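For chain A:
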Amino acid sequence: GGGTGGPNASAAPDGKSIILITPNPVGTNSFLQLGVKGAEAAAKEIGASFKLYESKDPTSIAQNVDAAVRAKPTVIVGISFSFDDVFTTVPKQHPQQQFLQVDSCAKEQAPNLACVSFKEHEAAYLAGVEAGLLTKSGKIGVVAALDTPFIHRWIEPFFAGAASVKPDVAGTPLYVGGNNPFSDPARAKSQAQTLTDRGADITLAAASAGNQGVFEAVAATGAKAFGVDVNQCGQSAGNVVDNVLKHVDVAELAAIKEIVSGKTGGVKVYGLAEGGVGVGALSADVASSGCTVAASPDVITKVKQVRDDILAGKVTVADPLQS
Partner candidate 1 sequence: MNILEFSFLSAVLTAMTPVVLAALGGLLCQVAGVFNIALEGQLLWGAFTAVVFSHLSGNAWIGVAGAVLATALYAAPLSVSSVTFRADPIVVAVGTNLLALGLTAFLMRQIFGSGGTYTSPGLAGLPTLAELGLDVPVLGPQSPVVPFALVLVAAVSWWLARTRSGLRLRGAGQHLDAAAALGLPVTAYRHGVVLAAGALCGLAGAQLALGNVTLFSEGMSAGRGWVAVVAVMLGGVRPYRVLLACLLFGAAEAVGFRLQGAGLPQQAADAAPYVITLLALVLAGVAARRRTKEAS
Partner candidate 2 sequence: MAVPADPAVPAVELVGVTKRFGSVLANDGIDLAVAKGEVHAVVGENGAGKSTLMSVLYGLHRPDAGHVLREGRRLRLRSPADAIACGLGMVHQRFRLFPDLTVAENIVIGAEPVRRGAVDRAAARRAVEELGERYGLRADPRARVGDLPVGVRQRVEILRALYRGAEVLILDEPTAVLTPGEASRLFEVLRTITATGASVLLVTHKLGEVLAAGDRVTVLRQGRVTGRFRTADTSADELVQAMIGRSLSSLEHRRDGGGPASGAYALEVRDLNVRDRDGVARLTGVSFGVRPGEIVGIAGVAGSGQRELIDTVTGLRTPGPGDSGEVLLGGATARRGREPGVAYVPEDRHGRGTAADMSLAENLLMGDQRATGRRTLPRAAVRARARDLVERFSISAASVDAPISALSGGNAQKAVLARELSRHTPVIVVEEPTQGVDVGAQERIHTLLAEARDRGQAVLLQSSELSELRLLADRVLVMFEGRVVAELNGATATEAALGHAMTGATP
């Protein structure tokens, strides 16, 4: 038997606490998993208790935010665009409560709401550069969970990056869709096979739990894949070139620490410059990452050069969300 509600089981009256609210059940969603990881790390570091409220629709998001406000934690963290609506109104009604929105920012931002967002497209562009350099067939693809506007921050920049080094490269995006887009590895594998059947030899896997299916598909045909969010090279040794990294956990941890230390509100954008996004090829320990890009030093060199160009403003990566 566990938690009996003893004195140290949850937050002491004036102890610190963090409540993270997700828009959907965390389940297989690798991005939400990272969010949980970051909040947990922050709680550990600042000595706070941590609670996770999982929602399933806008109404339950609102209910969870309400319940969180009643619990008066140190910070309430909401993750994703789905919080734009609630975080427009609720923080204003509760000026004493600190809020943090990860990955987006409510339109009318209250002073007690801090936001962190990412320039995923910059990292995806770099991965595209790698893909463009490595593809032999000149055909690359993306398997994404669902055709949302957000996912295009990976797709178009990935293709653009590839085209920047191999102008005639053809990119095809496929979406898993169906009944459970974020956790249908068999369908994702089938999609990836469709791509390899058409000659694609590099596929970016952005399908959450479906990624493993994509890796299995490329492994069977000798093609290669890219992972997203975290280092997924170890999940399918020898088949994953690199990953489009998005350090949600790191950024979240930093943001929470700032709020706790009194620096509230504001928007922080994490791009290549801030180290919030990137690809494995840029990191020092690429050799031990298990990623196959480690075997192509020329690719690594090129990627680093493009990164520098982006930082220097010589190359701008278009953000598909900015129409």
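In this text, a contact is a pair of C-beta atoms (placed from the backbone, for glycine too) under 8 Å apart; a residue touches a chain by one contact, two chains touch by 3 or more; residues count from 1.
How these were chosen: all candidates are chains of the complex that A comes from, given by their letters.
Note that this is a predicted model, so its numbers are computed, not measured.
Engineer: Which numbered chain among 1 or 2 touches chain A in this complex, counting any copy?
Structural biologist: Looking at which candidate touches chain A, I get 1.
Engineer: Note which residues of chain A are touching candidate 1 in the complex, please.
Structural biologist: Those in contact with candidate 1 are residues 26-30, 33, 146-147, 172, 174-175, 177-180, 183-187, 189-191, 193-195, 197-198, 209, 212-213, 216, 220, 235, 237.
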